[in-house]
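This structure is in structure tokens; I'll ask about it shortly.
Removed from the display is one protein chain of the complex; every other protein chain stays in position.
Chains: A and B, in written order; residue numbering restarts at 1 for each.
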Amino acid sequence: MLELIDTYWLYFLVGQYPQGPLGGLALTILLSGAALVLAMPLGLALGIARVSPYRAISLPVAGVVQVVRAVPLLLVLFWVYFFLPALTGVKTSQAATMLIVLVVFDSVYLAEIVAAGMRALPKGQLESARSLGLGYGAALRHVVLPQTLRHGLPSIVNQLVSTIKATSLGYIIGLSEVSFIASQINTLVFTQAVEVYLILALTYFILCFGLSRLAFLLERRLQRRTLQAS
Amino acid sequence: MFFDPTILQSGQYHDWLVQGLVLSIQLTVISFAFALPFGALVAVMRTSSLAPLRAIGATLVEAIRNVPLLAHLLFWYFAFPELLPESAREVLYANNPEVVCAVIALSLYAGVHMAEDIRSGIRAIPATQLEAARSLGLGRIAAVRLVLLPQALRASVPPLLSQTVNLWKDSSVATVIGAAELMYQAARVETASFRSLEAFTFATLAYLTVSLLISAAAYLFQRRYPVRTA
Partner (left out) sequence: MIVLDKVNKFYGDYHALVDITERVEKNEVLVVCGPSGSGKSTLIRTLNRLEEIDSGRIEIDGRDIHAKGGDVNALRAGIGFVFQSFNLFPHLTVLENCTLAPVKLGRESKAEAREHAMQLLERVGLAHKVDAYPNALSGGQQQRVAIARALAMRPPIMLFDEPTSALDPEMVGEVLQVMRGLAGEGMTMVCVTHEMGFARDVADRIWFMAEGKILEKATPQEFFANPRHPRAQQFLADRRRD
């Protein structure tokens, strides 16, 4: 096992870089982080639309959210990978495809987190902001959203964990993320499948479990703060 | 070029897609049948008064949950057979190993998520219920089985149905180990005929329909059997 790690650790971590595009664990982490960051503005917008009192806005968004959540991510990945090049005429790389799909999914799930947070905030917060003369947009920006995002932070971290796990699907379209690299290593070594896949599992575990513990601690800190306030 | 629905209605491609759909449904149903009892068991372990049981339950949940389904599938298909004695391995390879390994991976993965939902359901039942049951003379196991679990399961039905939708969507990932479910067949049709639009439309409609049916069932259940607290 140690020899295995010794020989392949760099390949596992960064793929063929710098002799090729970035891959491995670094690609997994980079893609996940980028997707979540890029999805935030869209997720915010969708979330605000979701709680809008105008049904003409909230219902279509609810519909889109329902549809995106009803289909497997893999299916959307196939759609974008096989079909987008036909539409745009540009061949999108596996990484770009994965990123687009992750951003779509993350914005939908972030929208739900934002919407839930906004609904959970006491009505008096928006009312007192509006009573001071702040418009709806200003009230959202300075009073509602700062609190919503603060309370939603544990859920957002959990969404990052989901995104990291979702990047594994890139394997199927040949993206050199960490699961794909692990399988490449397995093909090269051939006789140590158990070790290779256990290391893969352990890597995911450390990353995801670590982040979800962080989310848990954030949640606890938030609960303590709210108890202080009441 | 554009959309040729005839290939979906009959012919070889139609057959492939339908076979894929059937296998997807079978994978979902069989995995569900294993996942639910497994989930209930783990949930009971996690809420046990015995610390070692709680520890085992928590370890199982975190170990399985923090590793992506794809990595689980890779492990069970490529690594696990190496751990089996020769004879067992032969039996596995002779009997649809792709499906067997997919079911194992899906059952465990869905199972621990269901365990968490059932655990929330259990925790929602006030401790006084168990006390009342014990006061009547029921033993611990009987009290759990006859009083706690039925109430916990009813409270857990909406999130469990949501997990079932996830399981249905997750069955698509089994394509990575070569299980000939719907995504595998859709990709196969695409490669054979370049008709990506028709194949993926079929898959999309199939996934959407079943997901929305299960979600509708959840909604109706919640209306018909609202959670009645003491």
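Operating definition for what follows: a contact is a pair of C-beta atoms (placed from the backbone, for glycine too) under 8 Å apart; a residue touches a chain by one contact, two chains touch by 3 or more.
None of the values given here were measured: they were computed from a predicted structure.
Enquirer: May I ask you to name the displayed chains that the omitted chain touches in the full complex?
Expert: By the stated touch criterion, the chain not on view contacts A.
Enquirer: In the full complex, which of A:A120, A:A138 or A:L202 touches the chain missing from this view?
Expert: If we include the chain that is not displayed, A:A138 is the one touching it.
Enquirer: With the missing chain put back, one of A:T7, A:S128 or A:T187 would touch it. Which one?
Expert: A:S128
Enquirer: Could I get the residues of subunit A that touch the absent chain, sorted low to high?
Expert: Residue positions of subunit A that touch the missing chain: 122, 124-125, 127-135, 138, 142-143, 146-147, 150, 225, 228-229.
Please note the rule applied: only the chains that are shown with their structure count from here on.
Enquirer: So, what's the distance in Å between the C-alpha centres of subunit B and subunit A?
Expert: About 22 Å separates the centre of subunit A from that of subunit B.
Enquirer: What does subunit B use to touch subunit A in their complex?
Expert: Subunit B reaches subunit A through residues 62-63, 65-72, 74-75, 78-80, 82-83, 165, 169-170, 172-173, 175-176, 183, 186-187, 190, 196-197, 200, 203-204, 207-208, 211-212, 215.
Enquirer: So in the complex, which bits of subunit A are touching subunit B?
Expert: 66-67, 69-75, 78-79, 82-83, 86, 161, 164-166, 168-169, 171-172, 179, 182-183, 186, 193-194, 196-198, 200-201, 204-205, 207-209, 212
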